[in-house]
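One chain of protein is taken out of this complex; the other chains stay put.
Entry: chain A
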């Protein structure tokens, strides 16, 4: 038997004798992939289906979709607690958007220094930055809590400061690293040209690096938003008043009330909470997948 060369994708077609086998293989592969897609999507579809089932159907109807469409779970969930879910969504949106701004600004500044400027101890600081990449946030949470509490910022006038201050100080080393990698791809000739035109480090940053770094900034913005929107640990630790809660912390309130009647509203609010991330996914699918690629592989 002639070995079938697995060189699909190479324009020169395989020998005619081997034609039939790859066709069958491709079909089989497609079937397997479709089956995996079904497994992957099943929980998501079940989630959406359950969110529009009546309480009775949640227990009795095992199917994916409801027999009768019941949108009432959404209104019930929205006002299930003393504070409306609208407030929680606003809180989450504010924290996430400010995190986007903070990460974008501070990481870009640090990355420019690392990628382009010469200064004393640059190598050392860069190594330290890489070291913090793998530092688990759980290790820092206790002392950070103590520090922010001592400063009166936990549960203070504006309880989001402990969540936001680190984001304005470039502590997400992942984004700094991503931007450094990106800036290294910007031709240095542009810097030289600007320097000849009389630009200093600030001018080069303002007129060369900042405009050319837009793709890296967009990637950072999208990932910052999604990660912060989904983040639970820090928000759980630092937020203590119901009206300050973000969506993830508020969702856990449903678990406390274990009564069966809360399942529909709980699912409805879960679906709503995932909606922004899902929309981001639809809009920026390519960029998200490729952003992971370029940041993950290089270095």
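Criterion: a contact is a pair of C-beta atoms (placed from the backbone, for glycine too) under 8 Å apart; a residue touches a chain by one contact, two chains touch by 3 or more; residues count from 1.
Here, contacts and distances are computed from a predicted model.
Per its UniProt record, the hidden chain corresponds to "Sugar ABC transporter permease" from the list "Putative tricarboxylic transport membrane protein", "Peroxiredoxin", "Glucose-6-phosphate 1-dehydrogenase" or "Sugar ABC transporter permease".
Considering the full assembly, A:110 is the residue among A:52, A:76, A:95 or A:110 that touches the omitted chain. Remark: the residues of chain A touching the chain excluded from display are 3-10, 26, 29-30, 32-33, 36-37, 40-44, 46-47, 50, 58-59, 62, 64, 105-107, 109-110, 112-114, 117-120, 122, 125, 128-129, 132, 134-136, 138-147, 149, 165-166, 168-171, 176, 188, 192, 195-196, 198, 200-202, 205, 226, 229-230, 232-233, 236-237, 247-249, 251-252, 254-256, 263, 266-267, 269-271, 273-274, 277-278, 280-281, 285-286, 288-289, 292-293, 296-297.
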